[in-house]
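First the structure, then my questions, so here it is.
Note that this complex is displayed minus one protein chain, with the remaining chains in position.
Right after this comes subunit A.
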């Protein structure tokens, strides 16, 4: 009796585990990318087109830029697709990546409560808008997570000559969506990439208050993780994905992604 029970248990265990371990698809690559590309739905739009053409499945990790580059550095992704040019170039220079290619761009926007207590809508440049927030000590929600957006925000503070600190400066340490959820509740100003903003459903009192300064330009680059550092990297398939992204077909797929008629990303491959 006991032997039968044990046998049943073992059989159950043997049955469940392989089920969960799912047979891997014929071919797949892992791409470490950012929350803005995944959460906005861009990958949901372009990856089926890529898979139909090449038969390669792309598994996307939606991380912040800092975390995505670390994932690549550890060899846990084949390709990184992020938006913080200085870090990307360092990643390649240190030998973790093969080369960085321009793929697309969009821009950052400053959002905040509609009544605009710091009056940033009238600002001439993005740094003066940030300075107005600091001067008014109006709540500002920062990503605080070393993401591409956080890096861009810190560059704006630095251009304004301000070290943001104080009770008005809220470092959430979270993704763009989580930070927008905080900003909508406080309500607070925050810097967001336009793609996440357009696809974000819980805006509350927030709206775009400042946009259009060229310093808010937000370029995305793609990098193959260096197979010399990590021999298991699927370099051939990863390169197929990169080549497709910068090809005519890939660039058209990116340009064809819209939300409510608005284009979210603009092709930038040369």
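As a working rule, contacts are C-beta pairs under 8 Å (C-beta built on N, C-alpha and C of every residue); 3 or more make two chains touch, one makes a residue touch a chain; residues count from 1.
Everything below uses one rule, namely that contacts and distances are computed from a predicted model.
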Chain not present in the shown complex, as UniProt names it (candidates "Urease accessory protein UreG", "Carbohydrate ABC transporter membrane protein 1, CUT1 family", "Cell wall polymerase" or "Tungstate transport system permease protein"): "Tungstate transport system permease protein"
Candidates A:44, A:95 or A:161 - the one touching the absent chain: A:44
Residues in subunit A touching the chain absent from view: 2, 9, 12-13, 16-17, 19-22, 30, 35, 38-39, 43-44, 59-62, 74-76, 174-178, 180-181, 199-203, 230, 232
